[in-house]
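Removed from the display is one protein chain of the complex; every other protein chain stays in position.
Showing subunit A:
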């Protein structure tokens, strides 16, 4: 479906966002992308979305090299990015082409799906943050993209709304059968939603680990297995003390010996 081969993104100022990323996303797979701030997650999504075209390596969608913005890729940004001058229904049908009546009907259908029927005529200024994000979700889904890129879509929301929208996303995902790439800071969210997790670390970001989330769906948020995997990830990201008894403040050593990084991180796993 989507293949990345040793993709590196370098900014015009010479700074590297991420380096040598390779992975393949299967159809209907949800891939979570976790990593510390600044390790190039957003940059990665922007490259795949076709918004930034200066990168090395190759990106293939259905075996064809990516050129510009692919018609079957949809993006949900961190902020809703609604057009403030359009009401909710027009915002949802914003990306649709063709007959406006059919578009409206389709938009209405997705508004119902995100639980916002009755709000068609409201303007973005009259929506709460969660409602606006739901409109943005509906807007991205209505074009039924095969690959959906989500950049921390729920990070600005309160815990409760967040959970609601995660379940909503899963529901739509089942219906639309799209492949999803979900960038998040929230390990619980990543574990709850993804089939596979890519752990990025460093600046520039590198892929340090791929974790399969085997827990069957529907998942329970309190699952013990997920909790164990969370512990693993925390260690990988160096957010908790290592049980293996390594030096606490080892980040500097790692910075100096990037080659040692991969080995060590695998050790931390065992």
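Everything below uses one rule, namely that a contact is a pair of C-beta atoms (placed from the backbone, for glycine too) under 8 Å apart; a residue touches a chain by one contact, two chains touch by 3 or more; residues count from 1.
In this text, contacts and distances are computed from a predicted model.
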item: Chain not displayed: protein name in its UniProt record ("ABC transporter", "Sulfonate transport system permease protein", "NADH-quinone oxidoreductase subunit G" or "Spore coat protein CotJC"); value: "Sulfonate transport system permease protein"
item: Per the touch definition above, residue among A:81, A:219 or A:238 touching the missing chain; value: A:81
item: Touching residue (missing chain; options A:40, A:124, A:153 or A:202); value: A:124
item: Where the unshown chain meets subunit A, residue by residue; value: 49, 51, 69, 71, 73-75, 77, 79, 81, 83-87, 94-95, 123-125, 143
